[in-house]
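Presented below is the structure to which this report refers.
One protein chain is absent from this view; the other protein chains keep their places.
By written order: A and B. Residues from 1 in each chain.
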Amino acid sequence: MWRVALSALLSHWRRAPLQLINLLLGLALATALWSGVQAINAEARASYDRAAALLGQNRFAQLVPRDGQRVDQSVFVDLRRAGWLVSPVLEGRIRHAGDWIRVLGIDPVSAPAGLAPASTASPEAFAGFFTPPGLAFAAPETVAALSDATGLPRVEPAEGLLPGVLIMDIGIAQELLGASDMISRLVLWPRQPEFRTPLEAVAPQLVEKAPQGQADVARLTDSFHLNLTAFGFLAFAVGLFIVHGTIGLAFEQRRVMFRTLRALGLPLRGLIVLLAVEVLLLALVAGVVGVALGYVIAAALLPDVAATLGGLYGAEVSGSLSLRPVWWGGGLAMSVLGAAVAAGQSLWRLARLPLLAPAQPRAWARASGTGMAVQTGLAALLGLVALGLAQWGGGLIAGFAMLGALLLGAALSLPGVLSALLGMAERGARGVLAGWFWADTRQQVPGLSLALMALLLALAANVGVSTMVGSFRLTFTGWLDQRLASELYVTARNGPEAARLRAFLEPRSDAVLPIWNVTGALMGAPGQVYGVADHPTYRDHWPLLQAAPDVWDRVATGNAALINEQLARREGLAPGDSVTLPGGTALSIAGIYSDYGNPQGQAMIAVDRLAALYPDVPRLRFAVRLPPAQVPGLIRALTTDFGLPRDNLTDQATIKAFSLGVFEQTFAVTAALNVLTMAVAGLAMLTSLLTLAGMRVPQLAPVWALGLTRARLARLELARAVMLAALTMVLAIPVGLLLAWALLAVVNVAAFGWRLPMHLFPLDWLWLGGLSLMAAGLAAAWPAFRLARMAPADLLKVFANER
Amino acid sequence: MLLDVCRVEKSYGAGPEAVKVLNGVSFAMQAGESMALTGESGSGKSTLLHLCAGLDRADAGQVVLLGQELAGLDDAARAGLRRRHVGLVFQQFNLIPSLDVAANLSFQARLAGRDDAGWSAALTERLGLTSLMHRYPEQLSGGQQQRVAIGRALAGRPEVILADEPTGNLDEATGDAVMDLMLELVRETGAGLLMVTHSERLAARLSRRLHLSSGRVS
Partner (left out) sequence: MNVRLIALLICLAGAAFAQGFAGLGTTSDGFATPQRGHALQFPADHGAHPDYRIEWWYLTANLTGADGRDYGVQWTLFRSALAPEGGTGWRTPQIWMGHAGLTTPDRHFVGERLARGGIGQAGVTAQPFEAWIDDWRMAGTGDAALSELTLRATGMEFAFDLSLLAEGPLVLQGDAGYSVKSAGGQASYYYSQPGYAVTGELTLPEGKMPVTGQAWLDREWSSQPLAADQDGWDWVSLHFDSGDKLMGFQLRDTRGGAYTSGTWSGAAGDVVPFDDGQLTMTPLDSAQVAGRKLPIRWRLELPARGLDIQIAAQNRNAWMGTLFPYWEGPVGITGSHTGRGYLEMTGYQ
């Protein structure tokens, strides 16, 4: 009985292959976007974990210098001789072929077990590891990238290392980094002897830092991943609209069959189980396809994501994707869950269906007015929630929740709003045909509403995101022009060379401005302190958001600091407050500047004060002012006469291009997801129209019989779809602008720490509008074409007794 | 002559499985004439009616409606002819579901530009639809729907009325009432009526009768 019943149920899909494709495709696409995003997140998180596990930072506490600077290695010996079990680490960067390589120098002999990569502790490798030229370990891709590097130890591949990291003996690293006898920090063994001298008595310049379960970078990038997840979820929701619609239709169309099966003795519970099994099977098939597609999407997007995370946060993320259960399992689960949500309502209705209920398919497209009222009420409620969150919510989660409520509310309100607008059009219509057109369109709204809601979501997201990105781009390019005022940026390889370089540059330029900085804890989180010379370059150009009077004079005295917007927002600081620099010096804040693209806090103080506070600050970088026409000549002089490697010179144009590149990459993924969401929405439109086409015949046949040609009806059908898309687009614009506002004023502030002015781009809307009309037109073209070519006999069947 | 049907043939399907439904049907209908078209189920009554309305094309033979040879007209011209001069009533699904009764009633007349407010009001009154004007088709009973369909067919005072078992879905009493009304209106407007029916009783009330059998009329 079960097999017979199941095959009867499944025969529906044979007769309606389009519905089946619709269902599978909708679910697969939704799953694909979701699992693709999750795959990217999982890969990035795995990289962070590896970064956190690098040198055991996730398991070992550390002693770090309070001021963030390197300290003499005698501290290590002093601590050891005072009974502390510690191991020194030297960290630095070298440049190779335009990329920075992170160098980690370790002492495997004093290191606690599990700190160094296993291969460095292999006894055979030991002597070679210490003894010049030494032996370094790196991820295989980094080994390959360094194959032509000179001046490095022999590099061997090691498993589990992050790309761009080079691990070597501390002695070798000191020489490579020009940091003789210096160390960056000390790793604490997990167990320490009970009898040891207190830290303050041995090394007061150090402070203990607890093991970090997650690297700093994971905290920084949380917002980025939340962003991706939000878009993944949006895409999933859009896909789910399709699935819900299709499953609902498939259930409605099989009501006759359900009744017959039950009349023939299949128990209701059995029927429900069979249908649930059917949905589960379909969900699994779609889930597998979706996960496979998700892999493709993730693999295509991952390089961009990796570049973004590298450029924006300095987080090294492997560019290759691995199949992790966390996302493919999650993808399958989402597929099943989505199908269950979509089928739940239908199954519930079926469970309550009396055996002899009218089997005539309920006019599925004719949702009751109360349904729409409930939906509109829900939309209003969500609108209130969004408003409340905007007013009283705080933080990123609240920001995204607000976005979610806003979008979902807008989507749910769409059928009601469209219906009201079309009703007004109907009442205002002059001609009988126009009246019918509006009335008939209004009647189509419930049937098309899921597709239209999907379209609204996609369009609003598109408008919102492109407005946000566009606003950001405008602000960012203007800011770059201000911020990168100097024509040339040079970096010396070491201290003595820096002094010679400065002497070399001074007679050949208008000004040589030091760009020296130290990194360290700024008000409790990682940050940098920059030194700034008192020069018109800054006075005239630096992008200040808020400033006390005589801001630059006050900074020049050395007693005041400028801080970036991120730090100001994070700590709630304003001019007049004071900021604590690494090492504990507190300065009053003279102004706040915008600092886009940098997730960390930053402060600027007079360069002389910087040098006084941090005597060991590397004094290697300079900005050079000179007439632009002389830049190429100076670059030539520096490379040929002075002998500075070309890699150590950056002109303004290059650095701008690089910054813009990072910027574009940051939003490349968002844009790609946007396009994919649009595609899903377009598909929803197409499949909805195709499935509705069959149900349209009885509605159109009387009109045809009364004297309208099929061709004319087809044109009207096409116009109807385009008109609905146009209305949806018009409604999407304000929703999108609200979304953009939320992104700029709430999400960006929470995620990145900066707030941007909003700019409007009506031309983009036109373009997007055109695109959506075209999509709707294309989606409607095939059903319309079929209508125009439909045999009269098929139309006449509607009226005939022989149906 | 309103309608002249001459040696009309029509098959469904193709090749060896083709079924010839009409095999040389000829008849003519004059103004004011009311004709019943009877026959077994599947004898081709509806098909013949559809051919007369220009809803479908004959394989052979001629259908001349109001002096126009339908085979020679394109889709648009046939639709125009239908719109302006033909009133159609089917057994079911006559009405446009998105329009209310008032709009349905006046739809064709307005489409054809033959709307006459006075006549429409009288018609509505006669059909007993006055209280139903703002209802939608799904809210009407079968008899009410058919009354609306008949009202719509007559609203534009068409020269030819083609009805396909208009009372087939109705109980006898309601069917008789609808029939009385239709005949009365046909007489008043002077239109020709061709009505498919399998009811001897109804057929007897019309002025002429065509019986369709084996693809021919007798």
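Methods note: a residue touches a chain if its C-beta (ideal position, glycine included) is under 8 Å from a C-beta of that chain, and two chains touch if they have at least 3 such contacts.
On a predicted model such as this, the values are computed, not experimentally measured, just so you know.
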item: Neighbouring shown chains of the undisplayed chain, as defined at the top; value: A
item: Residue among A:P17, A:G151 or A:P193 touching the omitted chain; value: A:P193
item: Residue among A:H12, A:R80, A:R473 or A:R569 touching the omitted chain; value: A:R80
item: For subunit A, the residues touching the chain missing from this view; value: 73-74, 76-77, 80-83, 85, 107, 109-110, 122-124, 126-127, 130-132, 169-172, 174, 181, 191-196
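Everything that follows uses one rule, which is that only the chains that are shown with their structure count from here on.
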item: Residues on subunit A engaged by subunit B in the complex (per definition of touch); value: 363, 366, 431-433, 435-436, 439-440, 442-443, 698-699, 701-712, 792-793, 795-796, 798-802
item: Complex contacts: residues of subunit B adjacent to subunit A; value: 12, 41-42, 46, 50, 53, 55-57, 75-76, 79-84, 86, 88, 90-99, 103, 106-108, 110-112, 138, 152, 164-165, 168
